[in-house]
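Here the complex is missing one protein chain, while the rest keep their positions.
Labels for the chains are A and B, by order of writing; each one numbers its residues from 1.
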Amino acid sequence: MHDFIIFTIGGLSASGIYAITASGLTLTYTTTGIFNWAHGAIGMICAFAYWQMSIGWGWPTVLSMLLCLFGLAPLIGIGIEALAMRRLEGVSEAAKLVVTLSMAIMFLGIAQWIWGPTTYRALPPLFNNDTLVLGSIRISYDDVTILILALVVAVGLRLFLYRTRMGITMRASVDDRTLTSLNGSSANTNARNAWIIGSMLAALAGILIAPTLSLSASALTLLIVNAYAASVIGRLRSIPMTFVGAIILGLSIAYSVAYLPQNPYIQGFENAVPAIILFVALLVLPQSRLRGHRQLRSREFAFRPTWSGTGIFCAGVVITGIFLATVVSTSDLFSLNRMWGLAIVGLSIIPIVGYAGRLSLCQLTFAGIGASVVGHLGAQGNPLSLFAAAGVCAAVGVLVAIPALRLSGIYFALATAAFAITMDNWVFVLPTFNLFGHPYAPFGSGSLVFAPFRVGSFALTSKTSQFIAGSVAFAILTAVVVAVRRSEFGQRLLAMKDSPAACATLGMNGRASMVGVFAFSAAVAGVGGGIYGMALGSAAPDVFQFFSGLTVLLVMVVMGITSAGAAVTGGLYQGSPIFTNLIPNLTQLPLVLVGLAGLGVGTTPNGTIPGSVRPVWLSVLRRRWLLGFIVAVAAVAWALRLAGVIGNWTMTTIMLVDLIALPAPAYIVDYRANDAPPAFGLPDRRSQRRRDASPVGSAPGGGPATTDDQMAALSGAGGTGGT
Amino acid sequence: MGLEIDQVSVRFGGLAALSDVSLSAHEGSITGLIGPNGAGKTTLFNVVTGMQRPSAGAVRLDGRDLRELPSHRRARLGLGRTFQRLELFGTLTVAENIGVAASIARRGLMGSKSREIREIREELLERLGLTSLAGRRADTLPTGTGRLVELARALAVRPRVLLLDEPAAGQDTEETERFSLVLRSLAADGLAILLVEHDMDLVMRVCDTVVVLDFGLVICDGTPATVQANTDVQAAYLGSVVADA
Partner (left out) sequence: MPDHPLLEFRGVRAAYEEVEVLHGIDATFDEGGITAVLGANGAGKSTLLALAAGIMAPTHGEVRFDGERIRAGSPSTLARKGLCLIPEGRGVFPNLTVGENLWVMTHSGATRRHVEQCAFDRFPRLAERRYQHAGTLSGGEQQMLSLARALATSPRMLLLDELSMGLAPIVVDELYKHVAQLAAEGVTVVVVEQFARTALSVASSAIVMANGRIVQKGAASAVEAVLHSAYLGRTTPQAADSV
């Protein structure tokens, strides 16, 4: 009984912290409709700043805390609202997720940049481990403080939301944002207040929990999962229910640590408890209650790829593969070799997210499953193990999809996240167990070794051959994905995304299609995982971690969620050694850069490739002579490099000029003639012509991302649409 | 034979959206359903297509009770509809919109019936005058044209009963004229059509019978001429003069 009380108090103290952070999350979500993946990261930055002030610079504890809570945190909130959130009306859930995700990644990069992760930092408890003694029970003053603060937050939020005009206006904007602004309260002000309060609560939680987590940037950022579990139990609306959720969560974690048997099979399970609670809460709570903000019509479009274009693209991919394999140094190729596996994982995102509009956050997890299958079955280098990986991943995909597809929008995304984290923390790290009569450990004892693929006597032992084979595999899978998009199945997916109501009244039951596309995407990811594993030679489960998978998704959304080129870019970005070669001292810079790129998603919702690259190259394709010239220049540069006449840097410069400077004038000419789709956020000049002339067979092109579009989306949501 | 709506009621909380509504749509005839905004017309369509559960009453298609069937099963039994607020597949082209619908109804093994689907698509594009727009993305169409695409899409599954929710809104006079001919020819092919429409000229011209809803109640039904002359209908449509304003 004594132990039970001790564990309960510990659990409640943790609950207090979860409640504080989760109520901040719920508040920003209900008022702004944005699911803030950076919530944990904000708390993390503030905890580090607090460490810097109080320990690093030796400032008084109370002053440091006040500066963090009432100075830094509100500034972060204001910054987020002003810089990132204003343009997000009418963009898809994927784009919204990517923006906050970018912030999380950027904050993580900044924190690791300033406070290098190799140095050990710790925050002492607030009260020097002093304890309050009640009979035989000793409670630390820190725990007491946390519980009191949680109560203060609960009461304070209640008073704020029900007894101040600002709070009431925020609640009003949950009911109807347009109506709130029609009543003279600016939507921006409301959102800013929500972000300020959310950031302050995140900061408070971060500072309170930091002493127990020894100030690890990634652990603090991942607190978001616990916060989500509590918020989902609070149905993302109710602050009191969020507190109940936090208590359930804190106690479950405490009791599972205390009372579950101590063995290596269970250890991982304890780490996965928050994710499992999140998953169960999502599935158990009735669907109708989990209704968030109405999904607005999003501004994205899915380009319909042609076979000729796909052929050119795939040929280009393989040629680029051969090209890189011949010019890059062996050590760099070792690093670059990872790109095709990751690119295929990026490709696997296209059908499920791009076509079906379902936000899956567990594609890299499927890659991990695929890698495990290939590592075990393909120990002799049998490439057929890739098919087995695809099959197993498809089967697991079906099992996940059947319960999860009941959920829509962001809830589906959360369910896939919970699945991914459970796999990371528990399944992937399981020691050997018996699977269908065979001993099996998903990643062996720590990491799994991969044999190079071989067919007969031919084996992909050299990095060069592996790299080229990777490019061929990517090209083939690109063709498969394009075939899916062009098939009736692909059209049905887009139809489901555009209008589920119309699909139902046409006699289509979307469930089978959705399960199918989820399984298909999982299979593609599984193949990618196998190829990734082979490229790495040996892989530990942390390669397939949830957050790394989010980075893949992030690059996809930034570059264009339906474009295979985005997948190549993503692979190149994560596999390429260029950053480490150019700026070896700033290893965090790429994280910050990709974060910055993600913040801009609101302005180019279709992604960089469809929005900027494709229009420019359409102008090149119209001029065959220009295309020929560009190809010729590239070929000559390559030949000169192979002949040893020029070095890599000269060749790279020539190529960059060739590929960027030459197409640009062609595009400018076309754009001036009102004859090119808009790029780089330029206004669409073709619309003038289109309105008057008969618009027969015009090229696919979305409207420009202008304020007008946003306003149309806004007023559509306001029900004032006149059509 | 056709569609039979039998004493359907729908309550939202304390509010009666439909009370004991009965009407039927017969093969080869066009039934107009009119009434002021908020009278319950779209709610009735939602009940018929299974998107709204009625609190009482039954919907029968060719004598078969549809009560427990979800929307997509009703559609496969031959019930088609269009929407007041366009529900086009915006990212697909006009031709793909129709093709997808046709393929749902005739799903063969790996597109073995693709020729049949193509034929249906070409025929419908032709019939509704959309051939020149076949390659155009659906969300770039003006509303009036979008409604034609929705109609074509609904026809691609070869329904026997068609519910049209304000199909002429957003069309100009000439388009409406052409549209009324299309409706008549569809009826001549044996379809039962239930038409919700605010363009009274169109309703009066093409409908065989007209039913008037007001506050969820059928206040009048009969031929277009009797409905037009009915004073209750005039009051329902035009409102009444505000006393001593």
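Everything that follows uses one rule, which is that a residue touches a chain if its C-beta (ideal position, glycine included) is under 8 Å from a C-beta of that chain, and two chains touch if they have at least 3 such contacts.
Quick caveat: nothing in here was measured; it's all calculated off a predicted structure.
Chemist: Among B:L79, B:I120, B:V203 or B:V218, which residue is in contact with the omitted chain in the full complex?
Modeler: If we include the chain that is not displayed, B:V203 is the one touching it.
Chemist: Tell me which of B:A56, B:L181 or B:A229 is the one touching the absent chain.
Modeler: Only one listed residue reaches the unshown chain, and that is B:A229.
Chemist: Tell me, which residues in chain B touch the chain that this view leaves out?
Modeler: 15, 36-38, 139-143, 146, 166, 169-170, 172, 198-201, 203-205, 215, 224-225, 228-229, 233-235, 237-243, 245
Chemist: At which residues does chain A meet the chain that is not included here?
Modeler: 162, 165, 168-169, 171-172, 174-176, 178-187, 687, 690-691, 703, 707-712, 714-716, 718-723
Just so it is clear, only the chains that are shown with their structure count from here on.
Chemist: Mind pulling up the chain A residues that touch chain B in the complex?
Modeler: Those residues of chain A that touch chain B are 297, 301-302, 304, 487-488, 491-492, 494-495, 497-499, 501-509, 690, 694-698, 700, 721, 723.
Chemist: So in the complex, the part of chain B that touches chain A is made up of which residues?
Modeler: 49-51, 70-73, 75-76, 79-81, 83, 85-93, 96-97, 99-101, 103-105, 107, 111, 117, 132-137, 139-140, 143, 150, 153-154, 156-157, 169-170
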